[in-house]
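Here the complex is missing a single protein chain, while all its other protein chains stay put.
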Amino acid sequence: MRHELALRIGPVAFRIGSAWRSPLDALARLYAGYPAPEDGLCDFTVRLEPERPWRRFIRPSVAIRGDYILPDAAPLSLAHGLLAAEMGMNLQMALGQRTWLLLHAATVEKDGRAIVMTGESGAGKSTLAALLGERGWRLMGDEFALLDIGSGALLPFPRAISLKNGAIGVMEAEVEAGRFGPRLAGTPKGDIRHLRPNAEAIARMDEGAKPALILFPRFGEAAAVRGVGQAEVFMRLTQASTNYVALGRRGFDALTDLVRNVPALAIDYPDTETAVGLIADFRRELAA
Amino acid sequence: MSGTDDSNAFVPSRRTVLVLGAAAASTVVTVRPALAQTAGSVLNCEIPVPGPQAGGSYIAPDGSLVAPGTPGAAPPLARPLRGEEVKNLLRSGSTPAGVDSASAQAYANYIRRLQAGMSGFTCYASLQMPR
Amino acid sequence: MSGAALLVRALREPGSIGACDWNALIGAARAEQLLGSLAFRMEGQAVPARVEAIFAAARREAAHVRTRALWEAEMCRRALAPLGIPVILMKGTAFHAAGLDASLGRSVGDLDILVPRDRLDAVEAALVEAGWERLKEAGGYDDSYYRRWMHELPPLIHKDRDRMIDVHHTILPLTARPRPDAAALIEASVILPGTGRDGQVAMSPGHGFGSRGEPNLPIATRSGAVEGGQHPAPHPLHHSPAANGPPPHPGEDCLRVLAPADMVVHAAAHLLADGDLAGGLRNLWDIDRLLREFDSPDFRATLAARARLHQLDGPVARALRLSSRLYGTPVAAGRLTLADRLFEARLLARNGWGQERRKLLRFAFYLRGHWLRMPPLMLARHLWTKAVMR
Partner (left out) sequence: MAGPAYIADSPGAVTKVALDGLAVLFHEPSGMTHIVASPAPEILEALQEGPADLAEILRRLSEVFDVEPLPSMGRGWGGVDSATRSVPAAMPPPPQPSPIKGEGAFAEALAARLAELEAAGLVRRA
């Protein structure tokens, strides 16, 4: 391909090829300080290419392709090329990851104990993880949690955090400007701005942690905490995993172990600060 | 509940009432591959109504495809519906721009009848919780 | 070297792959649906750790792919058992069910079965009863086209398992020039033991498939005798079709596979007499594996006879030449023709990023695919209708 870039994020290495230079330039700036894959060897290939040959020049539109492809994917405008690259990497993980059990969840860690936060988009887990990552927790990932099947440990996958709409302002007030990508206005998901995790999250991207708590956060309700039964946790985590079924028996063993050994809570929260406070309380209880 | 003592979990130590349940009830749920939660992060999708295989067909109120010009049926949409529009249409019934509410219902029903292999299905599946 | 060429070299001679562009090899293998097969071929070779992890994951996934494929076949068997007709597994599912070398790491998408043409309606009804649903609009152009001209029913998909089934009554469209003898395919087919009503356990993972995939599933011939199939004894599928016994037993509820020679003929027809060669490297790899496993003087003679019987001697001969050329299959295949070189170029039209190359050549083969299926006038009408519908 005309332009290419290789990136390692935690245990996974990507090569991203592009027909245009600008998406990879933006990607390289956003991931400044990340290691290159050893010997250039990569797990997944992402391709950003024109839908039709002439669309490289005329009203350029970026089709997201790679090792694994979904039909029905609509192209993005070249101005949103960075988002296309990010979605391309997510797509490879969602469809092609077969080594670890993949959960659509944000993970933060403190003192070797990890909190896994999962829920539908809009539940606020990205914002919550981003904020905790600046308040004394280590951000392990805002999008995918990787559960190691043999050890039951969670592996970091600290991609750039994808902040949407209101969350952008929340984090801009918290973090220096140099860690942000460009503001992408008017994407199919509204305004998006990516945030590079802090130096500690990147430096410790090879260091796993034991899961200590599973949280199902829900944004926009009065503060409330309730326990969640194991069967419900199991059901919800299978729905949060794109590769549970494909992992067969190994996935079953890993997920039933996780559900039986790790407590789970559902929390409602009216604003992010309240949730940060609740999570600090949980941490004290877990440590006690 | 103890997590390890599985083998005896359903062997009661005293006589227990076992309810068979109504015919319409369901006691088996099978885990299916799930893409729904991650869809927002992996996919910017569109659904053509109808799919290219049935281009030109009109869409009856129940979502089935009928001959062009059938009375009471909605004409094909000139542009595919974006994922967000479909989500809003299916969840809250809000109509996409430039579409009247009767046609929107027909389009919604067409989308609900999509099956794997048809144009737009992965988009539809990604907007739903797994069946 | 193109990504596809690198992939072919790795499959043919795994030991020859030292320092190479691993990213290109894996990219091409994924795009050609051959990563699983490659992972088994490369097992035991010294490769970098990250590459070995990718191969190890692919080998683990292969076991799951096999389970799902055999399960789909078993659910189909349960649905069709009341009809008491021969149900013949084809392509990937058949390789897995018979424990053939071709199944090692073989991906399986749809379930393909062959049934007698005069029972198609009953088969479709039984499948619909058991939860399969029509994909194409009933009575629409595509649906009618399938029913009138194709060698299979319009595809059905299972509502809970999301898997497609292709129900064939022969191995080429009725519009194609060669007319394979479907009755002879069924007549020569081989029963898979352990697939009947009480034998479902035999279809479960771990049976008939050692860790390195030695075929050890005993195969009964039609007469019902179970023959020893322990490796390294000759594979029971090696028997010539003529050795089979009486016609299908009424009330039959087990599964079958095509006889070995017919399996190769079908694979060649699928690759060269139908379609546009997209994904052809995998189909050719199937042919290479089948030929190596079945090879014997008897088998060669049977293959030639069956190819003639099914009017497919041309495609079979070309498949042998291409397989010998690309994968080094030890068969007396003859020299490559000029046309063969175009086929070779088409098969290798994939770069190390997984992208298809040589647009014009691919388009030419796309047209050829349609040409093979239809007489010219009908082709014009078909393409016209398709274009108007778009």
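All chains are identified by letter, namely A, B and C, in their written order; residue positions are counted from 1 within each chain.
Going forward, a contact is a pair of C-beta atoms (placed from the backbone, for glycine too) under 8 Å apart; a residue touches a chain by one contact, two chains touch by 3 or more.
Remember, it's a predicted structure, so these values are computed and weren't measured experimentally.
Note on the chain not shown: across the whole complex it touches A, B, C.
Summary of contacts with the chain left out: across A:219, A:234 or A:282, the touching residue is A:234.
Among the residues B:18, B:78 or B:97, only B:18 touches the chain that is left out of the figure. Of the residues in subunit C, those that touch the hidden partner chain are 64, 67-68, 70-71, 74-75, 78, 81, 131, 160, 197-198, 200-201, 203-205. Think of the hidden chain as still there; on subunit B it touches residues 1, 3, 6-7, 9-12, 15-31, 129.
Touching residues on subunit A toward the chain that is not drawn are 228-232, 234-236, 238-239, 244-245, 248-249, 252, 256, 259-260.
The rule is simple: only the chains that are shown with their structure count from here on.
If you average the Cα atoms of subunit B and of subunit C, the two centres end up 32 Å apart. In this assembly, the C-alpha centroid of subunit A lies 26 Å from the C-alpha centroid of subunit B. Counting partner chains per residue, subunit B shows two or more touched chains at residues 32-33.
Across the assembly, subunit C contributes no residue in contact with two or more other chains.
Contact residues of subunit A toward subunit B in the complex are 64, 70-76, 86-87, 90-91, 94-95, 104, 118-121, 143-144, 162, 188-189, 230, 235, 238-242, 244-246, 260-261. Against subunit C, in their complex, subunit A makes its touches with residues 1, 13, 15, 17, 37-43, 45, 47, 49, 66-68, 96, 98-99, 246-248, 250.
Put simply, subunit C touches subunit A in their complex at residues 22-23, 26-27, 30-31, 48, 50-51, 53-54, 57-58, 60-61, 63-64, 67, 353-355.
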